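The next block holds one structure in the form of structure tokens; read it before the comments.
The complex is shown incomplete by one protein chain, all other protein chains being positioned as in the whole.
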């Protein structure tokens, strides 16, 4: 079958012919219908994740996957062949303490599909029964694929903070790209807070406005937040960038008891302890999410509360998708279609 | 001035000429522009609150009040004459432990305006500075008045449960009258849960649908909840009735870990401990709300997320408003206008 | 092997020779070293659980079990033969939504060992890998067995409320028997609240005092709670009885925002909605607990913070244990030893 293979750090992945995945006891094989292209793929390509995922190359990328279950192992309970599914990106054990608490993303034996083992930028992908979230038969798998990582991560971060937000709170979403445009809609559906969406690009700000942001801002974000919050400062900043100036900018916007929620990564969060203390600031890291998060997010999507803007690329033109993402040319989210 | 006076339990209140309220040290006098008529007024008229509020009669009813601050005492800090305000229904001390925790409704020395002391169905009402929530200059005081008790109570009950609700959860709102139609909109703004609104009257169900309910139901509520929840049962039932069959019906709709939230009152909540235990059910009583609740609710309203359907009655025709409410003829909420 | 069999409702179970359990794919066989005798066994014997567990008779009782793993199926991951374990009382699927959230006690396919399938009042018991909580090699299995149901249920109920309790809060524990004496110690270890233990028997009150209760009470409980709380009322009552007068007595002790936590069952919790509303009372049912609860409880025990008072009975004399429990003659907890 065809697959997008990372052969060497720093080199664009290639589309190559590889053997189809082989089934094991409680595994399933999914025929891929859509595989999202994510900033994390760029981090992987650039070698920035080499310490976290020291995966022998070449391997197949793709951790945002939706498709149809076409094979299942003898020990794969609760799965029907032919079911349309989206994949939680980790294969989890179900027995470690994190799994027993429902914290799939911290599974002691979790294998990140598309980063630690072969992923879904291919015609078929292997995962296990625990990773499958069933979809309605009418759901578009290409639109849903990006929810498996971009979507779930934003949802996980936003959902966690919903209890703290009210109609008086200003929540800032930093960057209205692939994650951002999804995050704005989720937050709009889950909270009556005042949403301020920040992006240097006007087109991104327009998209943000059209999907539910109350205010948009560019360089004037400090003023916009001050006005929207009547001087109180932001209750929460969701940083979907995590690099460059983003962490420092985020913290500068916070009012008393404010939250800096790190979703994007790459940079440094650096805060004087005196500032932490005086404002009683909070910082929260977010990684992927739980199975329950993904199931809730799919329910939200299937109820029509979330539009996923995707741009499809044939699997064979994966290099073009990586390139567009790198250059910031993707409006919404890129999805590879085998 | 004119005021609506309860003279005797079981008798319709009369509109009478009474002296204007007299200012004390940290008090304020508010010129009333709207005073909501509430089911609690009927409970008071019928003498059902005589134990809770053994108030010497006659006294002036009216605990849902909005208007303009026209006088203030020497010790009334943070208040400007001419400010448009809605009144938290309790005059609170600010020093007892409940007040220090922000739980105004449990103030050890709280005085319920319109039930324990003279209220706002009058041209002027006396309260204290702590009760005032400022309004935008463009806000319609008649629409806002019912938020002071009906609104805040629904908000308090719903807001508390928001952290537990997701796009997969079914939340039932029992009765789509004065509280119900407000509650549906609040929940819609604050949560992506599936809202099932229940009312025996078709007109009420139509109103419910138009303000955000996902499903409406009458006698068929058990089926509607079962289908909407895919057999899991309701995650929460907000009982705005609290009398007759409502508590038992509510509990029968709940799934595992479900919440019965009592807002209306008058009847008995009776649950076998075995049912409590097997499903790990929860019950929560709700009374009014905090000052913070009211401020958040006003923010929600002023951002345009809540339409308050009111029917105005001249103060002099208060008897007609009580009569219509008793007979279930008020669509939305009745407000007396001096 | 020998096993304690329930043959007919209303009749004392008999000790009979039965075949040893047979292993299936992900199952394990545990050689029983101790099986607790619980009030729930009496409910089962009396037929009060016939609707909940319509188990064909005869079957083997015993849902509080500790012992040694002696066989494991081919699909039983993460288990070593020879490990000393205590059994979570349910065999859970690990795939349903409740399991995915870590709420084992609500597993859609959960099988309650000793109530729905053959239990541990026998020489051997069959369960699955997910039910096993490993013990330190020095831990006494007889002392630990009652933690599997009595202990976990008390822990689950108490742990959930710990965030609400402070050094000013009065928490009442109703009945200082098998559950009660464990509950007092757990609460003492987890909270600085003021513990009032209630029991009609002086010996039970003495035990309560010796294991950490700040105050004990019998008929004078209303006065004791009023004094200990400086008139505020109880913050929480944990009702380990759940029958007769206990639910009503519990609710009568509560102050504003107080919790009635139902652990024992059999009676009716009946509360006027006006009382629910005025005090904003809470009710919470509790059933068993999660795997995580049991693991935390074992950690608490193994750190020496919990003494489990047990009285051992040979398996062959099970009838005597049931009889003593029924008559209230067991001080602490009865355990059958094969």
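Letters are used for the chains, namely A, B and C, taken in the order the chains are written, and counting of residues starts over at 1 for each.
Operating definition for what follows: a residue touches a chain if its C-beta (ideal position, glycine included) is under 8 Å from a C-beta of that chain, and two chains touch if they have at least 3 such contacts.
The structure displayed is predicted, hence computed values, not measured ones.
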Exercise for review: Would you mind listing the shown chains in contact with the chain that isn't displayed?
Suggested key: A, B, C
Practice item. For the chain that's not shown, point to the residue among A:36, A:102, A:180 or A:242 touching it. Key: A:242
Practice item. From the listed residues A:285, A:314 or A:328, report the one that touches the chain absent from this view. Key: A:285
Practice item. Kindly state which of the options A:136, A:203 or A:256 is in contact with the chain not pictured. Key: A:256
Review point. For the chain left off this view, which of A:276, A:316 or A:329 is in contact with it?
Key: A:276
Check your understanding: What residues on chain C make contact with the chain left out of this view?
Key -> 159, 162-163, 166-168, 189-192, 194, 214, 295-297, 299-300, 303, 305
Study note, to complete from the structure: Residue positions on chain A contacting the omitted chain are 52, 98, 103, 105-106, 239, 242-243, 247, 256-257, 262-287
**Study point:** Residues of chain B (touch criterion as defined above) contacting the omitted chain
**Key:** 25, 75, 77-78, 93-95, 97, 100-102, 104, 129-130, 290-292, 295
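In this section, only the chains that are shown with their structure count from here on.
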Revision key, fill the gap. Cα centroid separation, chain A vs chain C, in Å, comes to 41
Study note, to complete from the structure: Where chain C touches two or more other chains at once, the residues are none
